[in-house]
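And now, chain A:
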Amino acid sequence: MTSLIAFFEGLGLEGVLALSAAYALCIASLLGFITVYAMFAIWMERKVAAHIQVRYGPMETGAWHGWAQSVADAVKLLFKEDLIPPEGNKFLFWIAPAVVFCGVFAGFIAIPFAEGMQIVDLHLGVFFIMAIASVEVIGVIMAGWASNSKYSLFGAVREAAQVVSYEIPAATALLVPILVVGSFRLGDFNAFQADHGWLVLYNPFLTVAALIYFISSLAGCKRAPFDLPEAESELVSGFHTEYSGMRFSFFFLEEYASMFVAAALTATLFFGGWNLFPWGGGWEPAPLAPVILISKIFFFIFVQMWLRWTLPRLRVDQVMAMGYKYLVPWAFVCLIGAAWFEYMGWGGLFS
Partner candidate 1 sequence: MEALEMYTVDPNDDVYTEELKLNLGPQHPSTHGVLRVELKVDGEIITASRCDIGYLHRCAEKIGENVTYLQFTPYTDRMDYLASMNNNLAWSLTVEKLLGVEAPERAQWIRVIVAELNRIASHLIAFGTYGIDIGANTPFFYAFRERESIMALLERPSGARMLYNYVHPGGVAHDIEDGWLEDVLAFCDEFEMRWKEYNTLLSHNAIFIGRTANIGVIPKDMALDYGLTGPVLRASGVSWDLRRDVPYLAPYDDLEFDVPVGEGTHGTLGDCWDRYWVRMREMMESIRIIRQACPRVPAGPFMDKAMNRMYKTPLKPEPGEAYMRCENPRGELGFYVVAEGGTSPIRCRTRAPSFCNLSVLDALLPGTMIADGVAIIGSLDIVLGEVDR
Partner candidate 2 sequence: MNETDIHSKLAGAVVSGVGALDESAKDPFVVVDPGSLVPAVTFLKNDADCRMEMLNCVTAVEREDCIEVVYHLSSVTHRHSLTLKTRVERPAGGTHESWIPEVPSVAALYASADWHEREQWDLLGVRFTDHPDHRRILLPEEWIGHPLRKDYVYPHEHGGMPLDLDAVPLYERDEATPSEPAAPRPSGTPLVQPPNPNSDRPDAGGVAPADSDGDLRSIKPGSNDGGGH
């Protein structure tokens, strides 16, 4: 960011102007990135699903394995009629997709793809992402309420209960690597893991914490087996039942964007970030760093898809029981255990 501002100042822009130009460029490139990524992820989801389900998936659009299917779908969604339920609350209905998308979109600015390749290098990066992602719930509740549909309402309430519940184990599990590294800054995790190897192998509590965070992030992203807010066989489509066209595509974008953020956090905090090998690194050439990180992110996205097309869905009470009875206590056990290991000076498989 600072380098961008400096670049614009070098072009002769001054002060606020340079700042605005830099921000505009960042937002535009991020929007472009998310859109392109989401299209690719949707195509990937369909392909993964298809191959798990002994079929091919899209094969025609764009000749090579239907690569342009998502583009075609996006164009279709753009031209679709935008329906607003006449009895619903028009303002909330209109603004909900934007609120939902903003939360996840903001999370992207703190993700470092390589040393210095980051929009804002926040000292509280992890904290910021967790906090800003919660905004999404508000949007979902708005959408569910404003739709004036009982199914939407059910979906929204389920989402609220589920996401709020699973933020506790997710945040607690994230505290474990934070405790070990001693920083909230995402860049520090990469540096630490370059010296000490992947954190997931650092000590057993971190391994469990990684698992807990991954499961909780599935619930946070509303991915199967925790896709209750949009449980198709029960609630038709949950909170976005009444949405169509562009507004619907925002929910779609949001889902895939939040998968990316969750996978990025998993990869950065537990799986070495841009360090290729589990025993550490730091020697990889700098241009390779984003490639390594993004391939790790896509691996976790793939796992999320794989789980979605394999597992049945849990029931509401089972989701809650799993969160509060198993994940929360285990997350705290991990936190205390990791603290104890740190106090004793143990740990560090490769350090």
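Convention: a contact is a pair of C-beta atoms (placed from the backbone, for glycine too) under 8 Å apart; a residue touches a chain by one contact, two chains touch by 3 or more; residues count from 1.
These made the cut because all candidates are chains of the complex that A comes from, given by their letters.
Everything numeric in this text was worked out from a predicted model, so none of it was measured.
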For this session: Every candidate listed belongs to the same complex as chain A; state which one touches it: 1 or 2.
Result: 1
Problem set entry | Residues of chain A that touch candidate 1 when the two form their complex | 49, 52-55, 87, 145, 148, 150, 153-154, 224-225, 227-228, 231-236, 309-318
